[in-house]
Structures are given as C-alpha cells and as structure tokens.
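Below are the structure tokens for one structure; questions will follow.
Note that one protein chain is taken out, while the other chains of the complex remain in position.
Here the chain labels run A, B, C, D and E in written order, and each chain numbers its own residues starting at 1.
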C-alpha cells in the first residue's frame, strides 16, 4: 500500500511540470564523454524517450570529441587544439565526420530500442546549418551563420526526435567542423525552444572553480557575462556559456547546465521543483 | 539523493505503460457515490488529467444515483427501483436530468481547474445516444440502440476530455434515463476504446461475495458469463458485467473493475505491473 | 397557380438576405419566459434550424429565470432580486445550475428533432466564460472578464449549433451566475457576430414605455445611452441595452430587440425589408 | 400581420426540402429555347443561385440549338437534322462551338450578377467529356464514353457553379457535338447527383401527346421504357427519356422533366410537396 | 555516342533554369495572328506543356484580332479601329466573344492532346476581370480595374493551365472587350508572376523600327518610357510596352517581347543564357 501511494504521488507531482512543458521544444546537448559510457548513454536515451511521451519535443545535439581523438590516434594523426577547438585539416575532418556519423546513428538506434522514433542528421542534411570558416589557423572549423529549421519542423510534426551531429556547410558546400555547444545554442534559438540544456561531466558553474561548494544554482545574463569577462569561466565551459548568452538573447527562456554523470539528471531537472546544476536566465 | 533516485525510478517505470497506451482511448466510468466525496472526486479528476497529458485519451461517464435520490426525497417524490433500474416517470426524469447536468458540469469545471480541457455532454448533444424504451413498468428508462461518435471524435481531436451523462433520446426525441454502466460499455465499443474501466465502491468481483479474500484478479468472458448465470454476481455489479461482456465482444480489449475508494486507483491500475481489482478479458 | 407564384416570390425575396448573411454568425438570446411556452419554444427552434440551413451560423443563449424561481419556491428557498439580478447563495446557485442545465439540453434535443445538430454548453465547458464576482451583496453573481471562443469555433466549423447557459467561472474555479443578456452581448463581440438579437416578451424599446404607440424602430448608440441616463429604460431592458452598447462598441454591427411572443419574429426580422422591434446601431 | 404570417409559413414549409437536399448535387439541363427569352433566363439563373445558397450544389448544362441554327442561316449554311441530331460538318461544328461558348459565358455572367459564383466549361476543359463519333452520316457528332469529374469536384468544393456546354473530344482530340440531354444524364450519373432535372418547353410526358389532360406525373423506368418502345415518346423527348433511363440505372435517384416556360418551375419542383411535370424513378 | 552526349548536355544545361524557375508563375500572351498558323500554335502549346512539366506555372492569355475581323467581314459588319482598339458595338462584342471563346477552347484542347491539363476562362468566369468602359467613342471597350485571382489560384494548385480570353465585366455585369496585352500585364501583376512574356510577330523593340539591325535586347523602365514619349514605339507595340511598364511597377520581375514566328522561341528564351527578343526590367 505504502509503495503504491508513493508511486502515484510521484506521478502526480510531475503533473504540473508535464502540463507546463506540454508541446514545448527543448534542445538537449549531450557531450561525447557521457556517450562513451554505455550506462549513461542508455539513461540519457531513456530520459529523452520519456520526455517525448509526455508531450515535450526534444531535439538532441551530441558531441564526440574523445571518440574522434581516439580514431585519429589509431590512424597516427596528430591531435591539436587551439582555444578549445580542434585544429581540423581535411583528413581530420573526414575522421570527425565518420566518428560523429556513427555516434549519431547509434543514438538513433538506441532511442528506437527504447520505444522512440528518431532520425539522425548532420548540418548537411537539408543544408540545415550554414556556416563560415573561422579566420585563423584552425583549418576547417566553422561558426554558424544561419540555421534552416524546415527539416526539423517536419520531423517534429511527424513525431520523430531529431538527433544532430555538429557539422555545417559553407556557401561553397565545404563541410566544416563546429563546436557542438554552439550548434545547440543556435538551434535552440532558431527553433524557438523553451529550454536549452547542456548535459556535461561537471555539476555546473562554480563561483570558484577550485571550490566545489560554490556551485551557482541560478545566474542571470549579466552576471554570466561578468564571470566570462573576469576569466572565471574556463575551458569547455566557455563555449557553453557564450552559446547560452546568445540563445537567451534570441529568445530561449532558460538554459541549464547539469551533471550528466548523475543518472537521469535530465528528468530530475525537468520534473522536480528545485532543479540541479546551474540555470541561466535573461 | 535517495529520494531523487526514487522519483526518476518511478517515472521511468511508468514509461513502458505510457508508451503502450500512447494515443489510445480509455472509457472510464465513475459511480455517483464516489463523486459525492470531494476528496475522491478531486483524486479522480487529477488522474484523468494526468492520463490526458501522457497521451491517453480518456472519455468519462459518470453516474449520479445517490444525488438523484436525494433531490427526489427533498421534493417528496417516492423512490422505486426494479431490477437495479430506477422507475422513472416524467417528473423523476426531470429531476434526474437536472441532477446529472449539475454533476456533469461540476466535473468539467474540476478538470479545468486541474489543467485539463473538458466538455460536458449528455446523450442528447449531437444526438449521440439513440435509445429505445425498455418494455415494462420502468417508465422512461431506455436501452441503447446506437452511439453516434462524431461529436466525441471532434472533441478528442481538439484535445478536450468528453464528460458524459447517462441520458439518451428515442426516435421521437423523448429523453430516456439509461444505466451509466451500459452507457460506458456501449461508448467504449463504439469509439474503439482499448480499455473500459469501472471505478466503483468495492474492490472488484469476488468468487464468493461474502468472503473478501476471494477477489478474482483476472476473469475471461466465459467465466464471467458463468458467474452471471449462476447468480454469483449481484446488485449493481450485474449491469457492469453485462456491459463488459458486450464491450469485449464488440472489440474492447480489456475491462477493469476497480475500487474507487482507494485513492488514485486509476493510476495504479494503468501504470503498474500487477494492476488492482478485477480485469475481464475476451 | 396563384399560390405557387406566391411561394416562389417569397423564396426569391428572401434571397438577397440569404446572400447577405451567408456564412455570418448571429448570436440570439431567448428569454426564459418564452421557453416556458411549448409552442413559442418550438417556433424559435424551427427558426434557428432554418437559419442554419440557409448558411447562417446561429449561437443561442438562453435564460431561465422563471424556471429557477419555480424550483426555488418548491424547495422552500426565498427568492430575492437586487437591481434586476438574483441574490445567489450556494444553494440558489446549485438550483440555477440544475434548472439551466435542463433547459439547455431540452433545447438541444428540440433542435435535433427539427433537423439541426446542436451541443449544449455552459460557460464552464472549455472554461469558455471567465468571470469575477460582482462586489456587494449579490453573492455568487459574476460579470464577464473574458470569453474563450475556441470551443465555439470548433463546433461552428463542424456544423453544430452551440446552445449556451449563462454561467461562468472565476479564477479559482468558482461557478458564478451571470445575466444572460450580458453573456449574449459578450459572446457576440468575442466571436465577431454580425448581429446580436434579443428575443423578449415585449415589442422593443418605447420612447414612452407607458405609450405603446411610441415604439422606436431604430436607435443609435448615443440616443440609447441618453435614454439609459434619463432613466427611460427600465427593468429587464436595462441589461439588454447596456450589453448592446458594449457589443456595438466591440464590433457587432447591429443589435435587434424583438418580440418573441410574435410567432417566428426571428425570421421576419432577418428575412424582410422593414424588420420589427427596435434595432440599435453604432 | 397576415402577409408576415404567410412569408414565414412559406419559408418554414421549404425547410424540410432544404434539409433533405442539403449538400446534394443536382444536375439541371436548360434548353436553348428557354435561354433565348431574357425573362426566363433570368428566372432560371435566380433559381440556380437560390439553390446554391440553401446548400444544394447545382451543375448546369445548357443547350443552344435555335441559336446555332440562327447563325448558320445568317452565314448561309444549310441546316439539316437526322433523328433529332444536327448533321455537323467542320464548319457547323465551328459555328456550334462559337454559339455555345457565348451562351455559356453569358449564363456565367448572369449567375454572378445575381450573387452566385460560376465557371463556364465545355467538355474540352480538363478533357472532361471523352466521346466517340456516332457511326453514320451525322458527321462530327459524338456519344459519351466517359466523364472525368475531377474538375467539377474541384469547382464544387470551392463553391463555384459549373456551367457546361455540350461538347466532347474523341481520343484523337477531335471536338464532337453532343446532345445536351445526353451530357446532362451522363454527368448526373458520373458525379452521383441526387436529381437530374430537364427544364424544357412542354409540361412533361403525356400518355397521349395529343391530349394535354394526359400528363403523367410519375413514371417508373419500366413504364418509360415501354412508352419509348411503343413510340409514344417523340422528338426531343426521346433523348431526354433515354438519358434519364441510363442515369437512373447508374444511380441517380430521380429525374424530373418540367416546364421551363412556367416561371421558377425549378423552385416549385424542388421546394413543394407535389412537384410539377413528370418525374421518372427507378 | 556523340549524339547521346549532346542530349544529356542540353538537358543538363537547362537544369539551372529549371531550378531557378521551379514553382514560379509566368504569364504568357500569344497574339491571334500566331494562333492562326497551325504549326506555330502547336509549337506554342508544346512549349507551354513542357514548362508545366518542369515545374513552371504558365498562365496563357490569347488574342484573336484577325479571327474576329474575319467573322465580322463574313457577316457584313464594318470593322473600325481607333488608337489600336477595335470600335465595339453590341453585335461586334457578340462576334468577338464567340470567336475568342472558340480560340480559347481550341487551345485548351490542344494542350490536353499534348499531355497538359487546361481550363479555358474568360474574365467573366468567377468575375475574374472587373473593368470599366473607356470614355469616348470606342463603345463596349474596357480597361481593367481589378483582377480577382481566386479562381486562377485554385486551378494552379490543382495543376491546371489557365487559358484566358481578354473579356471583362463592369459593375453592372456588362461584358467589355479588353486589349489582350493589358489583360496579360494586369494578371501578371495580380498573380505575382515572375515573368510576363509577349509572343508577337516581330523580333522585339527596335531603336529604329525601320532598321532591323537596331533590335534592343535589354531595356529598363525609364528608357522604355522615353521611347514611348518620343513616339518611337508604334502600333500594337504601344499597349504591350504600356502594360509592361505597369506590370514591372507592380512587381513583375521581367517582361520579354519575343518573336513567336521563330519556332519554340518561348523555350529558347526561358532555357538559354542569352535570351532572344527584347527584355524590359525595372
């Protein structure tokens, strides 16, 4: 009896959130490191399918950095980064495309196995992501100029979960490697998502990164901008925060940066009162 | 942490059921006695709204027997039953219509308050329930000849929960009082519902009604028919079982008779493995 | 031969009106007193069905004052009015809801018998009428804040005639009794009706209510406002004229106040040149 | 008062017919002789527009025999008939097409002036009427093989009244002159019309054509066939009756042959109890 | 092999034009003189059908001047022009309507024979072309006031090629003869055509009409206006250029005046790089 009571209580406590988010789009970015762990990947896919069934429209962006590095090394390629972005020559790009493509379709497959319907896309499909090369020495790395959401809208309308690799094309049709955090932010803004959620491997943003007790639970745009300027945001968190600020400015209501190592943190964030990790609001 | 874990576990355990029932119609009949209790009524309405938000299409049929009797007594009318059906003269019918109409719109209002969208109908609206008078001394009491589901389909498509009073019209336009269990069964069959669920004030069907430990959890059509013939099914359970058998024969997959006095028994039945009460299958 | 000639003449003389009103919405309010007379009620329903078949979209609002009073008296409740509005305690509201619900579904049934398709609603269905309590001693009596026309539009599109009881809900979900004339006016404005027509039991507005030869056939908004201020408009005509003025201001083209005691006065008003009763224009 | 009473009575007496025919298609053929009289043509067009506005979908087929003969004579062509059909050489066909085209667009224009929306077609438009040459000496005269109703359905759906000239094309694209009565019958059957109505210049079919008191008001298929065999049906009535019999066999419910010289006979036929002229039923 | 190579080359060279014009509307006016030549008429119809199949939406306007003159002469009517426009009394208008109607439906038939789907219209159908009489002595000659494109849009959506005769109606329903070049220009502007193309019997506009080597291949609006003012544009070219200037001002992108005597000049203009004849741009 007790257990039954608990179950219905949990379901009913989720109701206000289900109601509030019904029919809304959420863009969720999952880092490559998390996808390398079978259990976390399966947790993540379960959460996405649940979101879909309670009326939320998830759009998934995935990374694949560690996996790309791994194949490069196996093939004897030198791996170099500059400012957090991978130096990408023609061969590196080929490797990245292959690896991301595989991660992408694997995730699609997993979502199906768990009862969802998904389609795996890169920014090349439907020429969805128009980009231009970043000036400098990075090689075939781009920044986004425009997202064409036509294909996403069709797939959403038909009940598919779009799963997107971070690749774009420039106006000559040259494929470009793009930071997945930026892709998530731009797509969230273009498709008028309610939320943009980054699943990463740390608990969120810290006032003092060296002090785990300084996790910031809510941050507004100005404060985030200040932290950036002051250099308090570091490494892989930089593109996340930059992309978040742009997305908020372009209409996304809230950004969440949460710990993907915590099982089902996505559900906890969406269906409980307090939330976890750091949220950034306008 | 523990509690968080539990929450996500409950949500994820519901996923297979959500997936299985997504887009399916369920006809749920709630007896008048349960609706007389404010807390149970609110529980029931919460459950219905939750079903709606996780993609199930509930159609609600309500009774109102005790409430009709009460107003009849206040107005000095004599209350008579025959074979479980109320003897209904013109004035009794007027009273029943008034009382059922009020219960109906109150339930509609409650569903809205909890975040749903509902429309209250009787079998007269869109001439949904065509009936004919039952021969004999019962007066203006009918049995259903045909259900026109056009209006229900429109409302379902537009996201409304239909809430239905058990009244019909004969071919001359005469209103007739109809047993709510029969209405639920016929509508379930006509609208091709997956499940027909009776929320009542007892735990289900007993092999030996005098012995509470003899609750039958699953019953097939033949056995149910036999119990009926043997007179082991009594009172208000008779029309429920008769309507169930007809509904199963006309394509409904499963019928559940469950204890509405148990809070949120509807959710427990739909979202847990073992179910509660008695289920009848073809 | 002569008679045949006449028939075709009448039909053809109606053609310009049919053409003019084709596809237009008209909100028609019929008072409770008229609905107490079987012949007048049937006349009224016939007219509504004819309107529907010649391409007009009627929306019906009904009253029920006398019938409510009658049941209150039978149940031994004291009946009190203040400023033309009924003092409404919890029990009175229950009685009003029951009585209005019955009148409503009876009218729906009658429209069906005459070949129409109708659905009976109160302001609770689809939370159509949002109201707030009128400050003071009236009790559970409201004035309208907002009409949500979504449900009406769906029903109109699908060919149903909506029949509406004058009840609303406040933001806490409390049901409120609302003057039916006000409901008609607000709905006419919200649904962008071409005409708002009050069927009442007097011939229209009189310059001198004590002198039957002073019926005013056309009145503009200013003059109507002046008559109101000068106290020349009395009793039940006050809410009608107030609601008319608001409806005209919010875009309804014309309001008609006509004598429902005259058989088929609705058809005469709509399909003949001169019209009857009093019309109010902006 | 009296006159008012009469008006509403006529409108209400039409209601059952309006209801019965609502949404139904009627194919109406109007002979060339009637269209030569300005008053009758206008009467006819008024009736068609009224039908449209009360929810009937009229499809108009027109003739033009006298007008073709007239232009042929002006141009010095010899006019010859054989078995009621015009001998049609290339030049005669050119003249017929020109004359029919003008009558067609004039009727379209008139329907618009009276408030309708119409489109003028010949059997060439959308290659609607596929025909083959009748063997023998008639020249470019055809009989229908197939009607493609696609274009008619589009126009009906969009609210246009199709007005059709009796011309077809054979499989080589050769235009052929076709008897308008046959065209009306074939189109009625193809578009699943409820009624096929011939407006002609005599009162109907007579048991004894020489005796005006022998007008037959209802005729079944067998009897009509017998009259044909016995040679009791003569001249221009022959193709009408033949086309009627085929149309009835292919699913048209009723055929009416009525006197178009009588003003508004179309309305009388459709909206009164007894009807006029001769009706043929299966 | 060589020939094969050539074929694919031609098809592939057309691809950029096919892509560019895909889904675009082009209004093409073909003069009566060209339609008098069977071979040119067939060439023209082939080109139109090809345009349709490669995704362009052609709207055809045709003239018929020589054919009207011919029938007038046969019927002994005096033919008079004033300022390039035909003096049009009632009888002349009747003749023009008959002749244009025949040309119109012949062209429809030809398009079908070549695999297209077409519908022949005049400005009377759907009251598409609203005009008013030109003041002066011309008689029943009009200038366009408004084009109602509703019918055209329906036909385009359903895959039909509209073929239009240059006739309009004034507000009293009087038919008026209208210059076909003006009709083409107005329809092009109203339906937001990308191109307006005049197929005529001369190569284009000449700087010096007496010197064939002075053909102007591109002209902008101002220069065209200057040529008009200086009287360098003469005869039938005047209404073409005037209509072109108006069409360009109202949003048409380009006007082409090309030589219809050259076989398939329409295809050459649309699918080759240099184009032929004279193009006028804003």
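Convention: contacts are C-beta pairs under 8 Å (C-beta built on N, C-alpha and C of every residue); 3 or more make two chains touch, one makes a residue touch a chain.
Computed from a predicted model, the values in this text were never measured in an experiment.
Remark: the absent chain touches shown chains A, E in the intact complex. Considering E:28, E:49 or E:224, the position touching the chain not shown turns out to be E:49 (whole complex). For the chain missing from the display, the contacting residue among A:113, A:234 or A:249 is A:113, taking the whole complex into account.
Residue-wise, the contact with the chain that is not shown comes from E:7, picked out of E:7, E:157, E:234 or E:249. Not every partner is drawn; the one left out touches chain E at residues 4-8, 10-16, 18-19, 22, 46, 49-50, 53-55, 115, 263-264, 267-268, 271-272. Residue positions on chain A in contact with the hidden chain: 74-75, 94, 97-99, 101-102, 104-106, 108-110, 112-113, 117-122, 124-127, 151, 154-155, 158, 160, 167, 169, 172-173, 175, in rising order.
Simple rule for what comes next: only the chains that are shown with their structure count from here on.
Touching chain A and chain E at once is no chain at all.
With respect to chain D, maximal separation of chain centres occurs for A (centres as means of Cα atoms).
Spacing of chain A relative to chain D, judged by their CA centroids, is 68 angstrom. Measuring from the averaged C-alpha position of chain D to that of chain E gives a distance of 35 Å.
In chain E, no residue touches two or more other chains.
Chain contacts here run in a simple line, from one end chain through to the other with no loop closing.
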